[in-house]
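Here the complex is missing one protein chain, while the rest keep their positions.
Moving on, here comes subunit A:
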Amino acid sequence: MNLERLPNEEKLTLCRKYYLGKLQMYVCVWGFAFLPFLWLVNVVWFFKEAFVKPTYTEQLQIKTYVKRSGLGLLLWVAVLTTWITIFQHFRAEWGEVGDYLSFTIPLGIP
């Protein structure tokens, strides 16, 4: 979807949708789960719109949404990285718990 062609009003609605994660008119539970990816999309897609383009009325709101999405994204990345590092390091030592938490268990290595 080419943002160039959209009027500013619609850009704002789109940015808000991605921020809130509402992919339909109702609050979709899956939206919450995909939040970090939606926020990433928000930041990348609307970065130019929010910070580079010359000012227009809706830009201030778009800027807030992009900033908040960015913060949320950083938080999620930090949490996920910490959990993944801990799990990969200690899964073998956790024995039974590690096996029950795993989706695929590698063959032949502890």
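Note that in this section a residue touches a chain if its C-beta (ideal position, glycine included) is under 8 Å from a C-beta of that chain, and two chains touch if they have at least 3 such contacts; residues count from 1.
The working rule: contacts and distances are computed from a predicted model.
**Q** What does the UniProt entry say the missing chain is called, choosing from "Nicastrin", "Protein YIPF", "NOP14 protein" or "Protein SCO1-like protein 2"?
**A** From the listed options "Nicastrin", "Protein YIPF", "NOP14 protein" or "Protein SCO1-like protein 2", the omitted chain resolves to "Nicastrin".
**Q** With the full complex in mind, choose from A:57, A:88 or A:104 the residue touching the hidden chain.
**A** Only one listed residue reaches the unshown chain, and that is A:104.
**Q** Can you list where subunit A touches the absent chain?
**A** Interface with the chain not displayed, on the subunit A side: 95-96, 99-100, 102-105, 107-110.
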